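All protein chains but one are shown in place.
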Amino acid sequence: MIMSKRSVIPFGPQHPVLPEPIHLDLVLEDEKIIEAIPSIGYVHRRLEKLIDKRDFKDYLYVIERLCGICSFMHGMGYCEAVERVFDTEIPDRAKYLRMIWCEMSRIHSHLLWLGLLADAFGFDALFMQCWRMREKVLDMFEASTGGRVIFSVNTIGGVRKDMSKDMLKGFVNEFNSMEKEIRRLTDVFLHDYSVETRLRGLGILTKEDALRFGAVGPMMRASSIAQDTRKTGYLAYNDIDFDIITSDECDGYARCFVRINEIFQSINIIRQAVEKIPDGQISVPIKGNPDGEAFVRLEQPRGEAIYYVKGNGTKFLDRVRVRTPTFTNLTSLINILPGSELADVGLQILTIDPCVSCTER
Amino acid sequence: MSKMKKSPWIMHYDGASCNGCDIEVLACLTPLYDVERFGVINTGNPKHADILLITGGINTQCESVVKQIYSQMAEPKVVVAVGICACNGGVFKDCYNIKGGVDTTIPVDVYVPGCAARPESIIDGVVKAVDILEEKYENMKKKGGKAH
Partner (left out) sequence: MRENYKIIDISYSDITDIMLNCQKQGDRLVQMHAVSIPSGAILYYSVSTGDNEFVTYKTQVSDDVVLPSISSIYPNAILYENEMKELFGVNIDCISLDYNNRLYRINVETPFKKPAKEGE
């Protein structure tokens, strides 16, 4: 009998399939992976420590730059946490505006992910199509906030910019036409033979494991756990009618299915929000310095994120803590890798939708 | 730039960036901005690349990776620092783990500021880098180097 040979292959930090640097040591037995050990820290900036040098109002602009994909949500999470310390309620219109921008972030992030996924399994035309659609969302962001990536539209106590009725209506029209085009992409992602062969049975994470490893977001919902932080009713999500999208298949295909359907769900939420948005103020003034602590949970495109703020009565905060979704999904990743083949590693990493710069802060 | 003599291949590495400039670099490659019309191709192999795009500042851990990638690239090579963090550290300059811009580690030829750098300015930076590449190539030829 020939003994199979064990070898360790370093994967990353610079790798064609990885848009961001992360490093995995893969222990292989022939082509099969036995163990995966991650090492992180290539993007580590430690911006949580910058609170010593920036006061709590300036810090908002730092925390927005935690990650370029969910920059709006990071800024908003921080603002919500500080508002909670102040015990201030923001005006209803600001809540709706934040919600619309949140859902737009989700659509652009999921389209981005779909594109990268298509790139990872070698379907370049699909990658280009997804990113072409994404540009339309970015155009809407630019029209409403002035930025494509970093928006700086949040402020403690509300938002800094309002959207006119015509603009909102225009957005809805744009999304209506986008929806048709995304339906066509959906056909390819969910029903194309070659895509299905790559994704079905890839990286199975059972329901029990998802709970044990603390998976969040689409990762968890693809393993048939129906939890969505939006259902806790922050912002104005309680006024909106939407269902949690889940799948029982627990594999890469299920994660793709959940994310694609979340795009349509987000479009639907935006439509409802535009109908219901009340008139009024968009921000309230904040006086004094924060004193006390508060947690805030929100649903980012990649899953649940936690923001923690502790103030001490001065303008410098004591501690800011962000727990981003990829930080906890990494544990699931290193547990779904064993048993798969080396050639599938890139795709496996992508199915968790990693955001490394969030993770390492 | 009237015409380009060569199709430059670019490689992209994410230093300690926030991801914002990275996705803008990728957006340059996709249909709306499409740098491929200049003959630019994105490659993942440093040995194939002529232009290195680096986003984000340099921290203690990625320093060696950046140096290694730079040393693996064949001469002539051009480095483009994309985004204000890559230029001088930007908003993260005061973080204890950030050494500063890319030029603290490797020589930089083109600086593209912005937070995040817009695709238009990234394309502009790449086009400038192509000129510098040509120049370096000519210099190499004059010196009777190994350039063909």
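Per-chain numbering from 1; labels A and B assigned in written order.
Note that in this section contacts are C-beta pairs under 8 Å (C-beta built on N, C-alpha and C of every residue); 3 or more make two chains touch, one makes a residue touch a chain.
For clarity, every value in this text was computed on a predicted model and none was experimentally measured.
Enquirer: Using the definition of touch stated at the top, determine which of A:Gly41, A:Gly115 or A:Gly147 touches the missing chain.
Expert: Spelled out, the listed residue whose C-beta touches the missing chain is A:Gly41.
Enquirer: Can you list, in ascending order, the chain A residues touching the missing chain?
Expert: On the side of chain A, residues 37, 39-41, 44, 46, 48-49, 84, 211-214, 227, 229, 231-234, 238, 295-297, 304, 306, 308, 310, 318-319, 321, 323, 327-328, 330-332, 335, 360 touch the unshown chain.
Enquirer: Quickly run down the residues of chain B that touch the omitted chain.
Expert: Counting only chain B, the missing chain is touched by 60-61, 96-97.
The working rule: only the chains that are shown with their structure count from here on.
Enquirer: Indicate the whole-number Å distance between the mean C-alpha point of chain A and the mean C-alpha point of chain B.
Expert: For chain A versus chain B, the centre distance works out to 27 Å.
Enquirer: Quick one: in the complex, what on chain A touches chain B?
Expert: Touch list, chain A to chain B: 13-17, 19-21, 41-47, 49-50, 53, 61-62, 65-69, 71, 112, 115, 127-128, 131-132, 134-135, 138, 148-150, 355-358.
Enquirer: Okay, in this complex, where on chain B does chain A touch?
Expert: For this pair, the touching residues of chain B are 13-24, 26-27, 30-32, 43-46, 56-57, 59, 61-62, 65, 69, 91-92, 94-98, 115-116, 118.
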